[in-house]
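I'd like to ask some things about the structure below.
For subunit A:
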Amino acid sequence: MNILQTIPLNHYIMLSALLFSIGAMGVLLRRNAIILLMCVELMLNAVNLLFAAFSVHHADGGGQVMVIFIMTVAAAEVAVGLAIIVMMFRKAGTTDINLFDTLKW
Partner candidate 1 sequence: MTDLILLKHELLLTALLLIFILMKLGKDISNSSFLKMSNALLLINFIIGFFGNQHGQMFASMFQTNELMALQKNMLNGGLLLISLSSSRWLNNHIHLPEFFMLIVATLLGMFFMISSNNLLVFYLALELATIPLAALCSFDLDKRQSSEAGMKMIMSSAFASGILLMGISLVYGVTGTLAFTEMSSLIASDHLTVFALILLFAGFAFKLSVVPFHLWTADVYEGSPVAVTSYLSVISKGAMVFVFTSVLYQVFKPMQEVMYQLIYIGAVLSMTIGNLFAMRQQNIKRFLAFSSIAQVGFILTGISGFSHTGAASATFFILVYVFSNMAAFAVAGIVSSAIGRETIDDYKGFYRTNPFLSWVLAIALFSLAGIPPTAGFFGKFFLLSAGAAKGNYVLITIAALNMIISLYYYLRIVRAMFMDKNETPIGSVNLSFNERAAIIICIAGILISGIWNGPFHTIHHSVTEAFSITPF
Partner candidate 2 sequence: MNLTLLLIIPLLTAVGVLFCRNAQQVRWLSLAGAAVQFILVMALLFAFYAARSNGNTDAFLFSERCMWFAPLNIQFITGADGISVSMLLLTAAVVLAGVLVSWKEETMAKEFFFLLHLLAFGAYGFFISLDVFTLFFFLEIAVIPKYLLIGIWGSGRKEYSANKLALMLMGGSALVLIGMLGMYYQSGANTFDLIRLSEVHIPYATQLQFFPLLFLGFGVFTAIFPFHTWVPDGHSAAPTAGSMFLAGISMKLGGYGCLRVATYLMPDAAAYYAPYIIGLATIAIIYGAFATLMQTDLKYINAYSSVSHCGFVLLGIGMLNQTAITGAVMQMVSHGLMTALFFAVIGMIYQRTHTRMVRQMGGLLKAMPFIMTVFFIAGLTSLGLPGFSGFVAEMTVLMGAWQNPKTMYRIATILACASIVVTAVYILRATGQVAMGPLKQHDEPLNDARWYEKLAAFILIAGIVAIGVAPFWLNDLITPGAKIIMQKIVSLSR
């Protein structure tokens, strides 16, 4: 038996919930655009962990396929996100989203 499977499912859920919350709080509290993207990444990876755990728990491959796709999509998201941040940096000279205020939130 794999060592990972001896850990009860609840622990995985707790951990990923924790990671997800850290990520979500980061998105809401941090002001640097790049850190924001990293926090979103953290949220997605928390979900990935959960998917993998559930996949093993249910002995169903679907979850792991999902993980692969989430990683791919996240990469695409970050690519577009970074491109826009670069564009923004050129125009505004900063990546602090508090200063992106020509449109009021």
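Selection criteria: all candidates are chains of the complex that A comes from, given by their letters.
Things worth noting here:
Keep this in mind: contacts are C-beta pairs under 8 Å (C-beta built on N, C-alpha and C of every residue); 3 or more make two chains touch, one makes a residue touch a chain; residues count from 1.
Fair warning: this is a prediction, and the values are worked out from it, not measured in the lab.
Put simply, of 1 or 2, the chain that touches subunit A in this complex is 1.
Interface residues of subunit A facing candidate 1 in the complex, by the touch rule stated above, are 13, 20, 23-24, 27, 33, 36-37, 40, 43-44, 46-47, 50-51, 53-54, 57-58, 60, 62-63, 65-66, 69-70, 73, 76-77, 80-81, 83-85, 87-88, 91-92, 97, 100, 102-105.
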